[in-house]
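I have placed the structure first, in the form of structure tokens, so that the comments after it can refer back to it.
A single protein chain has been omitted from the complex, and every remaining protein chain is retained in its original position.
Chain lettering (A, B, C, D, E, F and G) follows the sequence in which the chains are written, and residue indices restart at 1 in each chain.
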């Protein structure tokens, strides 16, 4: 009788995530993005030196999940808070985690200037084209025609303009060293997302400047879709308007 | 004895400017830019339908000079105030007049979003690379190495980043219909400035969208230069970093 | 007359609609009424609840710490709200998802309503909430089933008006179940 | 001892420096002193002024509505501050730029100081402000010229220390002018 | 005949505003007031009005400033942190005398705090959260019906005084669904010679708060102070079973409504307890409180905070009788029973019979 | 020996901060406090510290929040409109218990107003200009020397209470140049176990103001309320010729200093007039005022506004003697003579001899 | 044989793993967990490759794939 081959666990939680359930809705990508960030913290050995600026949005409870030092930021101000953290503790790894309402609406000035100054921080931008936490209002990144609770007839370009492409806008600034847009709707994209995150972490740990990773993310609840439909929308409509890719990588050789 | 040929005045104040002296320092371009704007108001016959949003900066007393309806905006918020004006009175001609501290620092979110929404307003942006009114502090547009009262050792790119090129940044937004950077340091540039202003006015009066004219401007007082030196700096160092030209003109044929 | 209740369950179970219909019916019956939903972050994670207070006098507080009744449509709700109900109160339990012993309560009366089964019986499992509402009205006695049925056209979005007869059927099924139970107990 | 003055002129005339040197000298002489500049938008348009108060007692208000003296270096300043000076006060007028009849004042004493001419005489027209300060100190009597001269090294940026002897010369020239005038009047 | 509907407090505000002729709304989402922008986004396009979701609360108060400068009726709404961000703009509105209605469905603070009902923004609302020596009228509804009615009033007052008017509620007031009678608004068209409409047949005119010339700002501030004084005639309050009350409870908004039940409970026990509920919290019903202080044996203030309105009550009572206080920071809503118990403590402490 | 220098009030603040170990400054220019960022921009690089000009006041208060969260001593400064914009951030600092020093060299409002000395921000500073039921310690210096000394104190208090501390001045206090004795700061190194320094040898820790669980926010608010109560021991005030005063003047900051001369003038005329000058305006020197109200025949409050601190004085005096008020909105600075005259009016009105 | 353990109390029944599995090894079940979610079940009929795609794409980290150890 041949010995049963030993089974090895090929996936586990990153250790910089606490072992607690998320409060996120079924199928929400926030949880997945958290994990990817935590994996890099582990990979770079940064759990003991990370300082995070949480933001206000569905991910406001970030600090219940990440086992690192975290400060709550007022809505939209995470990039300014992170600037304070990094200036005071330049040897720390500092990141923000912000939604599209947080970063692209109320926090526009803070993100533009943090990028322009070339703050040595890493910004995780979760673009789900909607204000999730507050119940599904229009965001600056809401697609044209998309129905939300404050665009009940669909977003109108004439009234509200077209969605802002943040990655592209920030890439025009001299201070932005790395900027990429990724998605986690399938394994291929997930791998690219991991690579982009890794690169962003590299930028900060090497002191190369401001790094920015935009995640296209789903919000089944407020999109009024099943998780599968929402997941599919990320790769289709969203990625159509917000093309995936690396927008800036000043140290690319 | 031949009759002396009659002399005709070949230059006069625009009528939408009140006949009062400016409070500006000798050689300051603000006064000149005021006049160019007023000339277009006259040329387009808009004195009776113009609503302006004044801003906070050396030009805060705009309403003492322009003979049109004007509301004071809190520092940086002129683009939001103008949005309110235009939405409430869509048939009016609405413009803002903002300095680089006002528009490119504290007012970043407001200008980005007004542009992105494609508000049908005209923004006059006076970039003199310094906070004039408050006594010469560093602005987001202050050139690298430039000494100001808050960059006494010269602006450091490592600490403060490089100057923001607003015209370029706003041009990436879908809502920006017209954007140009001009100067008034010599007759040639003055003519181009007039043409750009005219085009911006055309955009608004035809309802074509958001129009933006950035003026490189001098601040002899805070640059600690004579008016001539300051005037020369506009055309040299400033225009080197902030290239003049039309950046966007979506209706150009 | 005074009645209050907390109605709780998963987001998809239509608990807010139950509260709304009840409140609407109370208004039409000339009562004072308040309806109070949970809102904000508390909505994440898929649970929902609302509180309805019906009275002859103006309603002071729309939120109740010790309710006269609770309507619990799933287990987490039963665990959370069961213990809060007054001693003399009633708990209406969705017997299709909750089992005996899965929650505690001081309440004298616990009505086990097999909502999904009753709804299936009348041909539409999705009407489980209306079945429960019928049971609550019958058991609570603050309104008549007819008053609630009459309120449906006002409370429901016109898009759903064609569903009114089915809803009325569900209300009645729930009411009937309670009556039968009572009769059984008495008998 | 109590003395106050408003010193006013064009931005380029060094009026703020005059005030600073005076305040610095007062501090070193062990007096209580305040110096208050104008600031903000009022600075546009090229005029400047400051107020210095010197006293044996703590100074309550650093801003004076009816000053004991005013030092006016140009015509707009004379027009603005001349009328504010107390009846018993003194106005020090820059006679190089201001003519008789160009401003009004109630002040008993008006000293016309040809600052630029006196400064030219000692070889540097740009020291007109120090000439005037010498005149003010001599005329006001709140400090000695020596006290002011001694304060220069502290009040001036080290870059300008090599200019101290010239400054002292200017102070003295101004003081001498006042003494001579007084002597002339008496005589 | 007035239509009776079952609507949320927030919807009542939106509907009241629209009934009062408000056609411009600028806002930014925040719980627990989202039904206001959501209602507006649905209704405005149909009415030819403007709903605009701004990029922030700072932007929205300034859009309001711009639109209101043209003489239009304009509203914005938010909740505590967002209202803090609007303070600079509110101060400008007051300084430039531009009317506007600002709704604060306040949350529990400080900071992000929570979304529980709370009355922690009383000071901010009544004592110039913004800089400078200005005041805003502040209306504190306690039912959905009052939300509707007072919103209409808010627009009238804003224009009458050329001043920002605040509506101060909380999650209870905004989220509650109650029957509301939809009365119709009797329009009083007002002349607005100050409005910016274009320099047609006149010189350009200006709305501003900057006054540089000597004494100008002093005059401006005196004028404003006089105006604020003149607002005192707008005082509104409600009394409930106040006749012969030995202990008079004083509370506004959500606590004010809960206390009615407490008063009933206490009256049933034979205790002569009444309620004075300020409806305008600025201007504060000083005279009514003063009178109550003279007639009752004790006043008792109850608030969802650790003591804010109690200062106004003490200032108004002028030591005519003792003023007790029960404060309860946000986090849970007190029941009528609990509050009745607290009242009884004071009843006994003050030896009332 | 302490060095004596002639410096501006604003510079005194910057120098006091640096002496107290402040190495992080975030600000945005605004008159009349620009000498603070300007001094910092000059000094910080030499000290290995950080001066950062933020894109706005909103950004700067949040940079302060971030840097202070690591346990560093951090300062920001601004003036009225900028302080209004910081209110949300201040509320977050209070809620998350993060220390920080915020200077308000206030301007005259409302709105843009002007840059005249003014005391229109008293309410905003002492009564939570931001949302929620929190308090900040507020120090009100009246001389350049006090600017220096109180700034050092501000850092200590901020850390002691894990709370934002405000320094409230105006153009007079910021722009005046006076001799200042540069005392040296005796460092009291403090343990800051709450500071974010990286999860080394411990789990991650959190600084936050959001409390969602039932009752958690109530507890948090009670804890804060207790803390505010405990701050009362920090009360500081100065009396001037107060012995036997029949009329006690009460004023803070710039008016406080001007009134000293007025008191001298009145005393010379043989009038028993004294001055009580609150140095901390929150906590307010209630007991001192109460005692003055008992000992004097009348109190008189003078402010550069139309009536703010007078409420605190009345609340403290508890009707023990009449409280009169002279207010003067910004626009011109009152002279000692003018104020002495106003005091004489009250002297006569109250029949004092 | 490779296999996947489902931590049923963590599963929210979103179905994203079902989509992710190239071998169709996962399916939403009929049992509800305490949170009220019908959690996913693993069909261990031998098709699982241990590729971990399912776990990688599960937002809630409810899956633990195992694979034979290479020796």
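In this text, a contact is a pair of C-beta atoms (placed from the backbone, for glycine too) under 8 Å apart; a residue touches a chain by one contact, two chains touch by 3 or more.
The shown structure was predicted, so the numbers you read here are calculated from the model rather than taken from an experiment.
Asker: I'd like the shown chains that the missing chain touches, ordered by label.
Answerer: Output: missing chain touches B, D.
Asker: State which residues belonging to subunit B touch the missing partner chain.
Answerer: 5-13, 17, 21-22, 24-32, 35, 184, 186-187, 190, 220, 226-228, 231
Asker: Identify the residues of subunit D touching the omitted chain, counting contacts across the whole complex.
Answerer: 10, 45-47, 74-76, 97
Going forward, only the chains that are shown with their structure count from here on.
Asker: Compute the distance, rounded to whole Å, between the mean C-alpha positions of subunit A and subunit E.
Answerer: A distance of 39 Å separates the two centres.
Asker: Report the inter-chain centroid distance for subunit D and subunit E in whole angstrom, where each centroid is the mean of the CA atoms.
Answerer: For subunit D versus subunit E, the centre distance works out to 56 Å.
Asker: Could you list which residues of subunit G touch at least two other chains?
Answerer: As it turns out, subunit G has residues touching two or more other chains at 35, 37.
Asker: Check each residue of subunit F and list the ones that touch at least two other chains.
Answerer: Within subunit F, residues 31, 52, 55-56, 58, 81, 88, 92, 96, 111-112, 208-210, 212, 332 contact more than one other chain.
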